[in-house]
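These notes concern the structure reproduced below.
Every protein chain of the complex appears in place save one, which is left out.
Chains: A and B, in written order; residue numbering restarts at 1 for each.
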Amino acid sequence: MIGIGRLGRLTLIGLPFAWLGLFFLVPLLIVLKISLAQSAIGIPPYTSLFFDDGSGLKIQVSLANFVLLVHDDLYLRAYLGALGNAALATALCLLFGYPIAHAIARAPKAWRHLLLFLVMLPFWTSFLIRVYAWIAILKPNGLLNQLLIATGLITAPLPLLYNAFSVELGLVYSYLPFMILPLYGSLSALDECLIEAAADLGARPVRAFLAVTLPLSLPGIAAGSLLVLIPAVGEFVIPDLLGGADTLMIGKVLWDEFFNNRDWPVASAVAVVLVAALAIPILFAQKFLEQERTA
Amino acid sequence: MTTAVVRARMALLEIVGASKWFGATLAVDDVSLSIECGELFALLGPSGCGKTTLLRMIAGLEIPDSGRILIDGVDITASPPYARPVNMMFQSYALFPHMDVAGNIAFGLRQEGMDRRHIAARVGEVLALVQMSDYGARRPRELSGGQRQRVALARALAKMPRLVLLDEPLAALDRKLRAETRIELIGIQERVGTTFLVVTHDQEEALGMATRIAVMNRGRIVQIGTPAEIYERPGSRFVADFVGEVNLFDGELTTGFNCLALTVAGFDRPIPLPSDTLLPEGAAATLALRPERLQLCRERPGGFAVAATVSSISYFGGASTVHLAAGEGRLLKARLPSADAGCLSRGTAVWASWLPDDGVVITR
Partner (left out) sequence: MTGRHGVTAWRAGALTLGFGFLYAPIVLLVVYSFNASRLVTVWAGFSTRWYGEFARNEGFRAAALTSLEVAVMAASLALVLGTSAGFSMARFSRFPGRPLFGFALMAPLVVPEVILGLSLLLLFVAGESLIGWPQSRGVMTITIAHATFGACFVSVLVRAQLAGFDRTLEEAALDLGARPWTVLMRITLPGISPALVAGWLLAFTLSLDDLVIASFVTGPSATTLPMAVFSSVRLGVSPEVNALASLFLAVVFVLVSLAFWLMARQERRRPDPSPVPQAPQAGEG
């Protein structure tokens, strides 16, 4: 804006930049630093980076934690487990979310905002509580099993809880709005005329969808997938509440290392590897979100 | 000279050598202009000619890369927009949606620190001027396009600026409203006495409204004059062609038939030039002839005339434009009252004639 002046610019940019620098970027560096330290008794419960052994300031780093991550296959399994669950959840979100987003995008204009609002509303009501609600539904004597038994479809309760099924259900349930919104954005920006042109040129509805709609909604698909995949990989609450003994996800492992084992350096190492693994998807997500904005 | 006379002679707005680059494009190229107090001045030109950029530089929304802008002799080139005695009526009106009409108009007055009673009085005054007195409490979204325009004008006049800038004021209005609004604008300007600078691409608008016009093309001013001067005496090919319809004859000077004439390709005889032409033999020149100057008749008239065939007639209500094929592959345009054109049809053979002084010689 004309005339806002250097001081004004400095404040407007500098204030949030300094805040985020201090409370987001610096902490990430600290995580890196502590992942190179050793667990110790005391407060804080890790060895410090610098130490003075009488002959000057020295740096002590240890890669022991990373070595542990490589050797103990618990961590590898947890990473892969998290990735697998998250990827499956992303695919399911896409599968279920696409028709919903499409239906909203094609709904009469007056309804669209209301429908979007209804999609977003669960997202704004406690995540924790909604996940917890599924426990009551999926328990052996929970509502779903009761319903199935009552209608005679099954005779014994199905094991619906504390396994991969409930974890996937929980993930899809929680992250579905994150898929629907970018998809809706892409689909609503799609010019109806293009579909009509395809039909005019002889394409049947399925063909028109595959040849026109789907490719043009790819930005939305990409953005939505990243918005689901990345946070889902590090998800903790869902595996903890809905997962069983054999559910191994890295978010839960990190939590356990930190709170139960009190091993901060190992937890930090887990975090560093997780961020490194997610770095490329995160950068992609940033690119897509920027594109969506300027599109 | 006494100071009073000097002050009276000082132009209200003076632009000296202003230029502005946008990346690799030179939008405004060394423009110099001066506008007197009380004028209704028009900047006319096709889109991309730099007129809006020039307007924004006067308003302070763009800073020129070189040159100076002076108001009442004071250099305001580097002044921010809120420090200039200039107000603008935006093409899109730019009315603040979260304020009512009175609030919009009062906004500028509040920035001056005027007290509430004076503000209210002034707001009432300008609303009456644009005949929107009952609309003070309405919101912009409740108004029609024409009403919003009046509010935008009132808002620009409220602070009694030295210069009011109008960016394509009639562009958004339909044809009938355009004519009425044009007359109203002139009336308001005369009543208030403020200097107006109007930017437009519509030559009809410029000719009908302005006391003086500057024609711009590709960032430069090509001609400044009264509407009559611009129309009757275009100084360049561009002006002749851009403002109104015109017949253009390119050729070389020759002497003969006791006057200077132009040998033009496609015509078997040279075309006589106006009596005041002062050009050497052999010089290249262009003759511009307005369509309404052509006379068409079936029999060959005395004096200079060209044989032609009617190729099409465009009917415009009161008048019609007749396109003629003449000479070898040449097209002429004539404008006649429709009653006279009624007897003509495609293929009719006519004689087109005009007086030598009807044309204008252009050397650029």
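Here is the rule we go by: contacts are C-beta pairs under 8 Å (C-beta built on N, C-alpha and C of every residue); 3 or more make two chains touch, one makes a residue touch a chain.
Keep in mind that this is a model prediction, so the values were computed, not measured.
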Selected residue (touches chain absent from view) among B:32, B:66, B:92 or B:309: B:92
Interface with the unshown chain - residue positions in chain A: 1-5, 8-9, 11-13, 15-17, 19-28, 30-31, 34, 43-44, 96, 99-100, 102-104, 106-109, 113, 115, 117-122, 124-130, 132-137, 139, 141-143, 146, 173, 176, 192, 195-196, 199, 205, 208-209, 213, 226-227, 230-231, 233-237, 241, 251, 254-255, 258-259, 264, 267-268, 271, 274-275, 278, 282, 285-286, 289-290, 293
Hidden partner chain, residues of chain B it touches: 22-23, 25, 27, 47-53, 56, 59-61, 80-82, 86-88, 90-98, 107-108, 111-112, 139-141, 143, 145, 148, 155, 159, 168, 171-172, 199
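By definition in this document, only the chains that are shown with their structure count from here on.
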Centre distance in Å when chain A and chain B are each reduced to the mean of their C-alpha atoms: 61
